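Report on the structure given below.
Missing here: one protein chain of the complex. Every other protein chain is in place.
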Amino acid sequence: MMKRLTPWILVGPASLLVLAFLILPVGATLVETFADPKGWLAPYAAFFNSGFRRTVLYRTIEVSLITTILSVILGFIAAYVVAQMPARWKSIMIIAAVFPLLTGVVVRSFAWLILLGKNGILNNLLLSLGAISEPLTMLYTKGAVIAAMVYLFVPLMILTLAGVLEGIPKDVTEAASSLGAPPFAVFRQVILPLAMPGLIVGAVLVFTGSFTSYATPQLLGGESQMMMGTFLYQRAMVTFDWTGASTVAAIMVVVTITIVVLMTRLARRMNPMAA
Amino acid sequence: MTVSLTLDNVTAHYGSTQVLQDLSLAIAAGELVSLLGASGCGKTTTLRLVAGFLEPTSGSIRLGDRDLTRMPAHQRDIGLVFQNYALFPHLSVRDNVAFGLKQRGLGSVERKAKADTMLERVGLSAFAERMPAALSGGQKQRVALARALVIEPPLLMFDEPLSNLDAKLRVDMRVEIRRLQRANGTTSLYVTHDQEEAFSISDRVAIMNAGRIMQLDRPEVLYQRPANSFVARFVGFENLIDMTVTERNGASVKATTPAGASVFLSQDVFGAIPDRFVLAARPDGLAVTRSEDGIPVTLGIRTYLGRAYQYQCMAQSGTYLGNGPLTEPLEPGTAASLVPVPEQCCILPSDA
Partner (left out) sequence: MRTTLHPALLMIASLIFAILIAPLFIILGASVSDTSYLTFPPQGFTLQWYSNIFEITAFRTTAITSLQIAFFGTFLALLIGIPAAYALNRFRVRLPSFLSNVFVLPILVPEIVLGFSLMKSITIGLDLPVYTTLLMGHTLLVLPYAVRVVGASLASFDFSVEEAAISLGCPPLKAFLTVVLPNISAGVIAAFILAFITSVNDVSISLFLTGPGVSTLPIQILAHMEQFFDPTIASVSVLLMLLTVGVMAIVEATLGLTFLTK
């Protein structure tokens, strides 16, 4: 009797924590949006009927997509080089990626505040070079948010892809070139397809991370570049429109989970090792 | 189109470590030559130099009238079979075989036709749609072979292609590789550490050590007439005895071990015998007898070989292995003599 219950006793506390502090509260948030006194789906109608809110959603999607694409490209290049480097350089590069990754979002976003501000290093540099005559407004623009977000996610991409690329056996790429494939064909026909599942997983992490981010759009985008995260906070804590906030939360959950589920399924289908 | 492969005074380094030293090697058109040696002897380095994955420090590599020395790997047109197969895991068996054809700009219909013909030749027609992960080791090796052959390369190279297969399959694949190589008459370079494999498959074998070729010859010659102590030891001449000529009497020569024991050898059998030499013999080349002449020894452990008894023989100049007749088993501790069997022995240049 005792023996049969052992597994359940062991997973019990952790499961209860997830149930009580995640499934039920988040479930309640989602359910609320469907049980609005103004009618079935009324909060969603309100959301999509508002031009401002639609803009926030579209902006969030746009920023997240651009961030994902840039992070994938830059991360891939860096990871590709890491995978080819001799051990000593490799570990230096990995440290250079891990250090920002373990440093908090607030600190890393803050760095871009110094970089892009009116008195920031970039403006000072451009002024002294004579490229501009007066400081540019770079903060609180879409570009600032994207730059900081790419900065945020590239290390994650590098570490994910470096592991994937190192896992591609060297003799497979050698076989390709011995069969007459020039370097770019080796990349295009062998390395890229083999890295694709890892690349998709990394891209999903970046997209969902950007889509639900708060600190970076708050610091670098401000009111004018509101995104879903900052908008949720504003609804909940400034205007106390909890239904509105819950609606934003529900859209976030649906988008994230849909993307994660679809893309991990795609990545798994593309995994050549699973015959 | 069969061409020869020529390596001229090739030297190669890994960082500051020299791994090949002035290596010269010529493989005739249509010939299969093996590089045989222990790991670290430079055989794989040689193959990688020819393949273009390494660049030599000096020397030149030529295939027919093409200079390969500094040519990028993908322009060399060499069929390469890897130790771990190196199949593309994301491509089907057919697409693996067609990969090289695609690089050569063949259309998809032609690619498929050629790949399927080649798969038929290696007996894998039924597996064309499979992914590599769903194949057995032997099947993977056939795909790797088909992939290398289908581009009809002027040179085929094999890097320990059978080392991951079980014993039975190894023999089958060995025959298969030889059959396909013969059928196409493709010049081939074969790298292995397995002596039996090298001897059975090759026209000629190069035995390598420390980045140099110790001897390059037909297997029969290597086996019976090694040119030096290293090769002799490699092909099983377990007894290497330093000898000095102390007396010459016409064709008959009296040679003495460092410990002072003497044997008589005939120059009619061995040709001219130098003043100092190494007498090399397999155990069946040293007869264990009770007679007085020969090298005096004390017998140690006796083992039964079926056709003879083998004895561990302690002489003053060292410990040797000799064989004695089944008719007369001798006990450990007995005093006996070792007498060289002329046809089974070799005279090698002295190492000193």
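By written order: A and B. Residues from 1 in each chain.
Operating definition for what follows: a contact is a pair of C-beta atoms (placed from the backbone, for glycine too) under 8 Å apart; a residue touches a chain by one contact, two chains touch by 3 or more.
No experiment lies behind these values; they were computed from the predicted model shown.
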| item | value |
| --- | --- |
| Contacting the left-out chain in the complete assembly, out of A:M196, A:V253 or A:L266 | A:V253 |
| Contacting the left-out chain in the complete assembly, out of A:T29, A:T141 or A:N271 | A:T29 |
| Omitted-chain contact residue, chosen from A:T55, A:T103, A:T137 or A:T239 | A:T103 |
| Selected residue (touches chain absent from view) among A:L57, A:M149, A:A245 or A:A267 | A:A245 |
| Positions on subunit A where the hidden chain makes contact | 4, 6-8, 10-11, 13-15, 17-18, 21-26, 28-29, 74, 77-78, 80-82, 84, 91, 93-100, 102-108, 110-115, 117, 119-121, 124, 151, 154-155, 159, 162-163, 166, 183, 208, 211-215, 218-219, 229, 232-233, 236-237, 242, 245-246, 249, 252-253, 256-257, 260 |
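The rule we apply is simple: only the chains that are shown with their structure count from here on.
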| item | value |
| --- | --- |
| Subunit B - residues contacting subunit A, complex | 51-53, 72-80, 82-84, 86-91, 99-100, 102-104, 130-134, 147-148, 151 |
| Complex contact set, residues of subunit A against subunit B | 169, 171-172, 174-183, 185-186, 189-190, 193-194, 270, 272-275 |
